[in-house]
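The structure's right below; bear with me while I get my questions together.
Just one protein chain is left out here, and the rest sit where they should.
== chain A ==
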């Protein structure tokens, strides 16, 4: 099975649907290491985003794995690791 890649643009799109946009900041490379909570996304926003990623990509993220991934970069890495594991 070909491995999909989960990108910052994918995260931005899903986060926007799940929890709305951050006020006054573009969700781009400049915030890839910012803490999601500092950007205005609380634990429920992360939970909802994780649920949508699971549905769209057909993966299962363990409870808490996204809560521990505190930045966009960390979330992308976690999701890509799951996609790689599935493709292997």
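The rule is simple: contacts are C-beta pairs under 8 Å (C-beta built on N, C-alpha and C of every residue); 3 or more make two chains touch, one makes a residue touch a chain; residues count from 1.
Criterion: contacts and distances are computed from a predicted model.
Engineer: So which of "Spore germination protein", "Ketosynthase chain-length factor", "(Fe-S)-binding protein" or "KipI family sensor histidine kinase inhibitor" is the UniProt name of the chain that got left out?
Structural biologist: When "Spore germination protein", "Ketosynthase chain-length factor", "(Fe-S)-binding protein" or "KipI family sensor histidine kinase inhibitor" are compared with UniProt, the left-out chain turns out to be "Ketosynthase chain-length factor".
Engineer: Can you list where chain A touches the absent chain?
Structural biologist: 16-23, 40, 44-45, 47-48, 51, 54-55
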